[in-house]
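Please read through the structure below; I'll follow up with questions.
All protein chains but one are shown in place.
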Amino acid sequence: MDKNDKSSKGQQGININVLKQGLCTGCSACVNLCPSMEYYKDKTILLHDCNLDKGRCFTYCPRAPTDFEMLRRELFDPEDMVLELGSFKGLYMTRATNENIRTGAQHGGTVTALIQLALAQGIIDEAVLADNNDLLLPSAQPIADEDEVLEKARSKFVVSPTVSAFNRISRAGEGKIGVVATPCQAQALTKMKVNPVLEDKLRMEKLKLVIGLFCGWALDWRKFQKLMKEKAGDFKIKGMDIPPSNHACMEVYTIKGTIKVPIEEISNCVRDDCSYCFDMTCEFADISVGSARSKEGWDVDKGWNQLIVRTSKGAQLLALAREKGVLEFKKVPDNNIEKLKKASARKKHACLMNLAQKTGNWDDLIYIDSGDPVVRHIRGMNFGQQ
Amino acid sequence: MLEAKKDFEALLMGNDAIARGALEAGVNVVTGYPGTPSSEIVEQLAKVAEESNLYVEWSVNEKVALEVAAAGSYARLKSMCVMKQVGVNVAADSLLHIAEYGTRGGLVLVSCEDPGALSSTNEGDSRPYAKMMEFPLLEPGDFQEAKDMAKWAFELSEDIRNIVMLRSVTRLSHASGNVIMGELPKDRPKAAFEFSSIPMDQMKGPILAFPTLVDPLRRRQLEKLSKAEKIFEGSPFNKYTGPAKPELLIITSSVCKLYVQEALDILGLWERVGLLKLGTTWPLPSKLLEQHLGICEKIFIVEEGTPFLEDNIKALAAEKAKQVGIKTFFGRKDGTLPPVNELNPDLLIKGINFILGESYQFVSDEYKAKALEIIAAGAPVRELTFCPGCPHRASFWLINSALKLDNRAGFLCGDIGCYSLGAGPCGFSTIKILQAMGSGMGMASGFGKLDKFGMTQPIMAVCGDSTFFHAVIPALVNAVHNRSDMILVVLDNSGTAMTGFQPHPGSPSGAIGTRLPVLDIEKLCNSLNVRVEMGDPFDLKGTRETMLDLLEDGGNPRVLILKQPCALSPIKKGQKMYEMAIDANLCLADLCGCNKLCTRVFKCPGLIWDTQKEKVRIDEVLCTGCGVCADICPAKAIKA
Partner (left out) sequence: MGKKLSCDPYNLIIAGVGGQGNVLASRVVGDMMIHQGYKVTIGETFGASQRGGSVMSHLRISARGGFSPQMPKGKAHMVVALEPMEAIRVLATYGNPKVKALCNTRPIQSVGVICGDQIYPEKKHIIQWIESLCANAGFFDTTKQALDLGDSIFGNIMALGALAATGDLPMPLNIFKTVISKKVVPAKIATNLKAFGIGMELIKDKK
């Protein structure tokens, strides 16, 4: 086969249309399916050439041409569709009732509480979570024990090989699996679930829950690690956060205290492929969770989460959480939906601009169908001077 | 064949004939560094070292080999130093000084060259050294001459008291023909180095290359060259065959003589063409040449390598233009013969016909066309590959994987040995630079210093164990001292595998088989105070971790020694580590999830893709049971 065949639906297609285009997000959907693709640090690596003209790597890749509208139809109730936010059954502000969870978690501990609940209730037998062993370079681990969930609870700014870990355990074990996923990872899982290649049908039935994470971008490990070495030296990093502010900084918490890194320096470390992302709120999940925003300010907000319920399964889980008292709720400020829609649309618009700039053609958006209704909606919006 | 009696006629390989010639000359000290097509000479002499009272050594490199042989000569022994063409470049500095001073016991340098680069990375021609450094050069034209001229080279060396180069080529060294044996001498000389006289006393003074001595030394050297030329004028190794007034005079040397003879036989042109075959090609026998240049206007110079004879005979013809007249020259420079690659009788037939305006066709175009059609359909090229169970396949698998995973466009500088194939498909095209012995490490040392110019690619170099000793040590020392950011991977397969397991300083015995101290590569590297890791290329998982960790640990030179004996090595041959088996039910074959990784990518010849069953199977005969493919199979279908 011609090595430069753009129409390949196998590894060559991935290489030409995704890796070489700089679109790969490191979601790791193509890893642990075959020996030719591997994950190292935070990158997907084409280790051995494969000449098959069709492959699961291409089929599941969220950056290979994807019919998102079809995925939405398969996964969600058309009644729930909100163009900027995806399927929407409600927006909530929540936090874990258990204070231990909140202390150990990044913000309100909602994800941790929900996963613990799903495990305890037998909704899932195993959860795939990004590991916490190395904050700069998370790996992904399956967890079956509720208490262990807490140990994985902090935000990671570098992508973790979550889908590859799902691939591994879904091929091996028998149990029901839940995954905490970034938007690209959730998209990959959805492509797998909706349209599995024959031999993956059985294992995809094991996927019972996807809790999505809002995501603006991820950092490139090599660049970020270099920056952290400059800023924090050899001090152990306990955590990181980016509080909302007009003079935004990343706060890096070390045993020596907090180091503030100007956001421009962090921006330089953002993965290039994130600028081609069409999804901020993790639309292809049962529940999507992000940080909270309110008039009470960051000191209060940082102890809370904002949460979108997308599927009835998500709604049931949230209801169960309320019933069991594992989550506390508070009223969502009135204009939060609009703010969220605007932020999400902004990201979508930037993505489309960047893709169109790459191809020089608004009708060729590489992996996104230019006729997609959301695309058409976003293109029609006026963002003014940005 | 080396024990054969006088007048016995035997089928000898060119290299055996040279070895026999050296024995007939009474050689005492034999040194060399292995290299195709030269290695058999030292090997044959090593076999008879004991009964013939020889000292034979495989030296660490060609320069040292020449120095060791020169020591023999300075102690009044007959010494021979053997190498392939590239080795002469390594030895060149010492060669210049040895030639300037001269010799005591006979000293012969044998350079076996490889026109057409049949098993080399170049077509090096060492003959210009003879002119540049002013010593005699001999080129045998057949198997008998290989023996006779090897013997005569020692006599000539002792006659003029200087080093003599004997140049062979692959088609002589590795071809065979009838050779009639001569007498083997019985005398056993005693070695001693004398330094009692003044430096200019060649046989008894100290041997000193002082600036003040250069003038008299070079004058003496030129006198030796003149003496050699006088001897060459009457040498039976220079021979004219043909009519007194030919239409065309062909001047040739080396094995080309056989090509010309064959071409003239086939064309039936002996009546019209004369052949002057030269065995002594530097200094040129000018009177002999003057005499023959005079008999004919058209001169066709036929030689393997660069236009060495062509240029020098043209210069001579210009000098003697008054006596010999104006000539028209044909050769490699005017396109009568191709400017590169080895010659053969067909090229000679074509060249001679071109000059004489004749034509010749033996096989019809129809037959040729049919043959071409069939070969295109029926005989795909046999690609070179690593042997089944070769540790290099696993090593390159690892290096290739590590560099790809590391994902910073890192690359591998290669070196000379079996592992040069690491640049090809069997080594996953991992090597990106391949030149001379030791140059991979030297260049890695250089690339590793380019960070200040924004170069961020990780640099790796590989070398074999023999190459490590031969030329890598100085380059590694350079990298350590200059703090170059690179990784040297030593592929230690316990011997000089490419050329047939000659020992090296890391081996427990030498050429003759005596036990010798072993130099430990790990200890040597540790003494440089750099990070040194050991690994087994067959331990894919562990060694990959080590490699990835070394790649992250930048800033300084690091060394990884991958130890696993060659699959053909005497210590391993015939023993299987594992009995491999296939579970065909588990084999994913060409499905997504594997796509024949073992046969399509890993490509060990011990694994066969069964096109009927569409599964992999083990070739029981070829498989050496190294077990590596079991770790490569993603479905665990290959079991060790």
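In this document, chain identifiers A and B correspond to the written order of the chains, with residue numbering beginning at 1 in each.
As a working rule, contacts are C-beta pairs under 8 Å (C-beta built on N, C-alpha and C of every residue); 3 or more make two chains touch, one makes a residue touch a chain.
Note that this is a predicted model, so its numbers are computed, not measured.
For the chain that is not shown, the touched chains among those present are B, taking the whole complex. When the full complex is taken into account, the listed residue touching the unshown chain is B:L384, out of B:A321, B:V340 or B:L384. Annotation: of B:V340, B:A371, B:A409 or B:I571, B:A371 touches the absent chain (contact as defined above).
Touching the chain that is not shown, out of B:P128, B:G205 or B:P345: B:P345 (per the contact rule at the top). Among B:F135, B:F232 or B:Y259, the one in contact with the hidden chain is B:Y259. Contact between chain B and the absent chain runs through residues 9-11, 36-37, 118-119, 142-143, 170-172, 174-178, 255, 258-259, 261-263, 266, 344-346, 349, 362-364, 367, 370-372, 374-375, 377-387, 418, 421, 426, 568, 596, 599-600, 603, 605, 607-609, 611, 621.
By our rule, only the chains that are shown with their structure count from here on.
A separation of 59 Å divides the Cα centre of chain A from that of chain B.
Across the interface of their complex, chain B is touched by residues 10, 33-36, 38, 40-41, 43, 45-52, 54-56, 197, 199, 222 of chain A. By the touch criterion given at the top, residues 401, 404-408, 548, 590-595, 597, 600-601, 632, 634 of chain B touch chain A in their complex.
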